[in-house]
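Quick one: the structure is below, and I'll ask about it shortly.
The other protein chains are all here in position, but one chain of the complex has been omitted.
As written, the chain order gives the labels A and B, with residue 1 at the start of each chain.
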Amino acid sequence: MKLGLTFPLPKELIREFAAKVDKLFVIEELDPFMEEQILAMGIAVEGKNKLPVIGELDLNIVREALLGDSPDDMKFSVKEPIPARPPSLCPGCSHRGVFYALKKLKLTVTGDIGCYTLGALPPLEAMDTCLCMGASVGFSEGMEKTEGEELQGKVVGVIGDSTFFHSGITGLIDIFYNQSNAKLIILDNQITAMTGHQEHPGSGLNLRREPTNRVDIEKLVRAIGIERIVKINPYDLKETIDTIKEEMQVDGPSVMIADAPCVIRERKVFTKPYYVIADKCTKCGMCDKVGCSAIEKDEDGKTKINPLLCIGCDICRQVCRFDAIIRPADN
Amino acid sequence: MSRAVLSGNEAIARGFYEAGGKFAAAYPGTPSTEILENIGKYQEIKAQWSPNEKVALEVAAGASLGGVRALAAMKHVGLNVAADPLFSLSYMGVNGGLVIISADDPAMHSSQNEQDNRWYAKAAKIPMLEPSDSQEAKDFTVLALELSEKFDTPVLLRTTTRINHSKSIVELKRFSPMLRS
Partner (left out) sequence: MGIDKFLINEEQPVINIVMSGVGGQGVLVASDILTMAALNAGLDTKKSEVHGMAQRGGSVVSQIRIGEKIYSPLIAKGTADILIAFEKLEAVRYLEMLKPGGVVVVNDQQITPLTVYFANIPYPEDVEAICRRRAGEFIAIEGIQIAEDLGNTRVLNSIMLGALSSFLNIKKDDWTKAIEQRVPPKTIPLNIKAFEAGAKISEKVT
């Protein structure tokens, strides 16, 4: 029996069905929601004594749980280790520069939810917390207020534009109202990128992509009462590092706005693909640290850039100390 | 009657359209996002992004109070944000049918947690329907609106990622204008 109405449970139907069978199993994903209610009806039923309470169920899991085993055909696996392929910030993504800077500065970063959560993964690894929508703001305030000397000027919140509209504003009001020194970076790429590029109150377009009113983040932050607001160009690593470093030292709250649209949404191509002069590449690995999937290795382990992926954002060139990475001349 | 291969999300949008739905709001969240994007393709429906799920549910409930069939869509954690209006809406009831989509994400394909939102139905005492493919996703959306009006309560439609993003064949009906006095 398959149920389409799970609350309230169709108790009569369940009773009738139970009367017709020898043994009753409830196969449900996650919690024993139906199972407990059916037990409470006085019907003997099994389920979560065999099935997991986490994860998705599939044929193999259910079969093994109920029948104890599965046929040999289903047990094949490849012996060799298979490298994972986690998602990563797109080549040229405007978030990359900020996370590179945060890692360099060894700051404690309270993060949030969006594409930029990928900044928590290696090699950038520049996000220390991620709880729920908007939590970066409250976390940075709470830590800044209680962590004492050691963390003074070392905690910064990072939040995207859409998440800021969703649940960041109230946290920022709290920072101002309760006289916190918290620092916040708003990664403003003018779109809800993570879920597939939906418009939001700051993008100037509505759901049907027709022009509409636009909330200006900078004006909004100013209206709250925050006075220190600086803009960051995340494609200039030195400027980004210097600005963040400076803002971390100021007294009172500071909001840094990294102002650069999502390159996927804009279909942005900065230049023709960058390339590497193999003779100059010392295999030092610095460029690996920006975590761009266009950066690959040749047979000698030297860096090469995949021309199908690179959009010429210039970030990797700025970290190469041997001038091995070249911006194409003709544009 | 024509047939099409639709995802669960496309089918929910289609169901809302066929049932004469008039207003829909959401904040994007995987796996629910494409519901509103697809509703937006029907010019007969007012569809909009809200800054968060609480606002989406409130404006949709307001539209229901105004007398039209309305929908709010969100991912499982979005319903946490919208839980405040949800519980009290259960007392207040509806005018036009109101369906709330809760798109759960077992296995956390793109979420920070795993959460079984069936408990919300029990806790808020709101009926819950759960489709098992795209045809049911469409049919249950229509049914949810009918039940909502019949019993004067919002109705939850719970999906999971596998329902939202799986595709299967759906029978399409023509748009049937809402028959309400």
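Convention: a contact is a pair of C-beta atoms (placed from the backbone, for glycine too) under 8 Å apart; a residue touches a chain by one contact, two chains touch by 3 or more.
The structure displayed is predicted, hence computed values, not measured ones.
The residue from A:Asp73, A:Glu149, A:Asp251 or A:Asp279 that touches the chain not shown here is A:Asp73. The chain that is not drawn here is touched, among residues A:Cys90, A:Met127, A:Ile186 or A:Ile305, by A:Cys90. Mapped onto chain A, the footprint of the missing chain covers residues 58-60, 63, 70-71, 73-78, 80-90, 115, 118, 122-123, 194-196, 264, 288, 291, 293, 296-297, 308. The omitted chain makes contact with chain B at the following residues, 3-5, 30-31, 109-110, 133, 161-162, 165-169.
As a working rule, only the chains that are shown with their structure count from here on.
Interface of chain A with chain B (complex): residues 2-8, 29-31, 33, 54-56, 113, 130-133, 162, 165-167, 192, 194-196, 198-201, 206-208. Residues of chain B that touch chain A in their complex: 27-30, 33-34, 36-37, 40, 47-49, 51-52, 77, 80-81, 104, 106-107, 112, 114-116, 118-119, 121-122, 126-132, 136, 140, 156, 158, 160-162.
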